[in-house]
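Quick one: the structure is below, questions incoming.
Heads up, one of the protein chains got dropped from this complex, but the rest are sitting where they should.
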Amino acid sequence: MSSDVLRPEIQYATLAQQGDTAQLGMWVFLATETLFFGALLFAYFIYRMSYPHEFAEAAKDAVLWCGSVNIGLLITSSLTMVLAINAAADGRRRALVFWLCATAFLGICFLGVKVWEYRLDYVDHVVPAVNFIVKPGAGSAGELFWVFYFVATGLHAVHLTIGIGLVLYMLLWRVRRGEITPLYYAPLEVVGLYWSFVDTVWLFLFPAIYLAGRS
Amino acid sequence: MSSIAVDPPRNYASEENTIASWLLTRDHKRIALMFFASITAFFFIGGAAATLIRLHLATPAGLLQPSVYNRVFTMHGVVMVWFFLIPSIPATLGNFFVPMMIGAHDLAFPRINLASWYVFNLSGLVLLYALVMGGVDTGWTFYTPLSTIYANGYVFAAAMAVFINGFSTIMTALNFVVTIHRLRAPGMLWTRLPLFVWGIYSVSVVMLLATPVLAMDTLLLAVEQFLQVGLFDPSHGGDPLLWQHMFWFYSHPAVYIMILPAMGVVSELIACYARRPIFGYSGMTIAMMAIAVISFFVWAHHMFVAGISIYAAVVFSLMTFFVAVPSAIKVFNWTASLHKGSISFDAPMIYALGFVLLFTIGGLTGLMLATLAVDVDVHDTYFVIAHFHYIMVGGTVSAFFGGLHYWWPKMTGRLYPEMLARFAAFLTFVGFNLTFFPQFILGYLGMPRRYYTYPPEWQVWNVLSSAGASILAVGYLLPLFYLGWSLIWGRHASPNPWRATGLEWLTSSPPPTHNFERTPVVAIGPYSYDPEDGSYTTQDGVRHV
Amino acid sequence: MSGSRRHDPALVFIIGWLAMLLLTGLSIGSAFLGLGLCAPVIQFGIAATQAAILFVLFMRLKGPPSLKWVFAGSGFFWLLFLFGLSMTDYATRRGWPAAG
Partner (left out) sequence: MNHWIPFWPRTAAINGIVVDNLYIAEVAVCVLILAMVFGMMLTFGIRYRRGSTASRADRAKKSWYFEIGWTVGTLVAFLALFVWGAAIYVWLYKSPAGDIEIYAVGKQWMWKFQHPGGQREIDDLHIPVDKTIRLVLASQDVIHSFFVPAFRVKHDVVPGTYETVWFTPNKTGTFKIECTQFCGLQHATMTGDVTVLEPAAYAQWLTRQGVHESLAQQGEALFREQGCSGCHDTNSTVHAPTLAGLYGSLVHLQDGSVRRADEQYIRDCILLPRTFTVAGYPPVMPSFAGQLGEDDLLKLVAYIQSLAADKDSIR
């Protein structure tokens, strides 16, 4: 029960130290995630630099409105997440539950738009290895763009799904059992860090995918 | 503290000794032992492959079918690199002793530590699946497009195994970094950390910053293999060298992932058995961190003949010479640490001195490979094979065995048979040199790596190498037997049989579940040995005569 | 951090949120202005600014322990090595880009 939870684990002197350390651990993990997605953007960068025309041509088929709606959803979800943490710090339980629900909902909306976008891509014949058709004059390097697109958005969706899972775990387990208190809400802060990072990834994918082929 | 009563002998291993208590444990010491079991299994799989390779190459005609030979050396590389060498020292000795050496009761995230072991075994199973179902014949470097457009589907499984393995590496490294930052005992300043902890810290930094790039790289490889179109596909304008850039961005630092903890172990051993403070402690720590950082600037020296620009090759060659400087500092400091010591040649010390010599040879030949014009000639020949085995087997494995013997009494509470251990250490050294030195000559003669056959005039050197390998195999099998024997029949160890100074020796042998009854307070830096009167001062400030 | 540390009021975050939405709009707009090579520079610059707002404000990078800065920055810093050192090759390689 909660009195149990409020005692730090054996290797920590205080709860504060335990919470601090958990956050630092998440920051270290986010550094590895930065390099993970960074490596993918690196590959993208190399090819966009090498095949500017092919990439611009291919990126014209990316569905701009889907990407734009999604970036709005994610930025908003970061706001609701941070408001949930504020609510936890103040001990406002109702607000905490509301903002967490809102966060999960926005995340699910994102995935919904994403699935719809994949459908549009399929209809457009831009799915490599499934139904990709090289448009006359577009050059074969355009397929590289679409490989990048599916790997990047797919991985991002996986991360976001994990994020939604974590938020629901907080909501249905830790909060419901009263384990998130104004005295110790570090687990929620850790999830918040992860959530905002997934948002950050999209901030960089957005111009890379949706804005490359305009103008 | 040294007068802790060892009666009744309740320790981390005997307390609640059920299968479930091991499989669900959060104790870093138990997890270290479980890692030890896993990597030993993989060491023998990789070792069996190595034995097959040397048996095969004893004659030009060979023993195996070419297709089998190609699978065997690929498996040898993949298993030894990712499933033995990289986790070897950090996940076992590091897991066991880093918390004890900094005076902590456990790692920062015990559950993540346990998860790391499960993920490691999962990745091992995926790899074994690829091995049993059909094998992979691309070499452990998985160069595209051979590994994607021109290979069978088990490359996908092997790539996923490496990908999953990366999670285990990251979880372990993350734990170490956070633990060393946050859980040091009072008084354990950064300038008082034992060099082994410094080694583990620097290696964890490298693991965290390099592994994600490999993860992305193998993921893209798996995608390309699965879909038959991908980012490295030259028929779509993709660049096969991009795979190599990202692969070596990880895999060159990975060499230092293997060697940095070994350097830490050897520093402990040399100080303890030479009974004097390590020469140039701060120089050693700076050198380790310098190696960790510069190791990221040198990756393309694996690609000097691969078709990168001449300009890039010159830059990376220069960087490679820079990384040699801190390595040289370390070698000189170890040697100087013997000066005016009181040296005893116990088994761990033989391993440690062997390490210094073999690492020096490996490092110097590394310089030859860094020299652009020489690399053009010997790249992808047996010269390279000999070079990196000198670093990884002569270096890392020697240090691993040295550390294992040194800490064996602490881990198990038993002493190993000293004379037999010295004999094994000596045998390993001789067998190793006989195996790999001829390969330098073969390399300059022009024998390419990964050839299942060769012209008959090169047989002499290959036979020598194979003969050495059989001696080496005995050298590695012996400890398995006598260490196993010592578990039951070995003499009981006192808390500090080597009269060493680290905090880990303040506990009983084997240590209790949470390491320390009370958190120790650190008063001085490590290695306060005095060769003149044989006294030493443990890190809690107590002088022992 | 847990415990008694005060957190920023909701208004600060709402301003940050509005700023990020505004920047997104700018980013999309810049794509249609025909800026040529400048466009991606502006767009990724905006993305970096938005990320900075997220990191510093929403992810509470400001405030103790300062070690967070080191950890958060190391990932980005190391990416510079990957990008920068590879450019020694890609910017000068003979015959690159290659035809398929």
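The letters A, B and C name the chains in turn, as written, and every chain counts its residues from 1.
As a convention for this text, a residue touches a chain if its C-beta (ideal position, glycine included) is under 8 Å from a C-beta of that chain, and two chains touch if they have at least 3 such contacts.
What you see is a predicted model, and the numbers here were worked out from it, not measured in a lab.
For the options B:Pro240, B:Pro261, B:Gly475 or B:Gly490, the residue in contact with the chain missing from this view is B:Pro240.
From the options B:Gly134, B:Pro417 or B:Pro448, the residue with contact to the chain not on display is B:Pro448.
Screening B:Ala13, B:Leu195, B:Ala222 or B:Ile329 for touch with the missing chain picks out B:Ile329. Only one of B:Phe429, B:Trp458 or B:Tyr476 touches the absent chain when the whole complex is considered: B:Trp458. Hidden from this view is one chain, which touches chain A at 51-54, 137-141. Although one chain is hidden here, its contacts on chain B can still be listed: residues 66-67, 70, 137-139, 143, 145-146, 150, 234-235, 237, 239-241, 274-276, 279-280, 283, 304-307, 310, 313-314, 317-318, 321, 324-325, 328-329, 331-333, 335-336, 338-345, 353, 356-357, 360-361, 364-365, 367-368, 370-377, 379-381, 441, 444-446, 448-455, 457-458, 460-461, 531-532.
Note that in this section only the chains that are shown with their structure count from here on.
For the pairs A-C and B-C, the larger set of C-beta contacts lies at A-C. Each chain gets a centre from the mean of its Cα atoms; for chain B and chain C, those two points are 36 Å apart. The geometric centre of chain A is 14 Å away from that of chain C, both derived from CA atoms.
In chain A, 20, 24, 28, 31-35, 38-39, 42, 46, 50-51, 140-141 are the positions where the chain touches two or more neighbouring chains simultaneously. Residue numbers of chain C whose C-beta contacts span two or more other chains: 67, 74-75, 78, 82, 86, 96-97, 100. Put simply, chain C touches chain B in their complex at residues 67, 74-75, 78, 81-82, 85-86, 88-89, 91-94, 96-100. Across the complex, chain C meets chain A through its residues 1-3, 7-8, 10, 13-14, 16-17, 20-21, 24, 27-28, 30-36, 39-40, 43-44, 46-47, 50-51, 54-55, 58-60, 65, 67-68, 71-72, 74-76, 78-79, 82-83, 86, 90, 96-97, 100.
Across the complex, chain B meets chain A through its residues 99, 104-110, 112, 170, 174-175, 177-178, 181-183, 208-209, 211-213, 215-217, 219-220, 223-224, 227-231, 233, 235-239, 242, 246, 249, 514.
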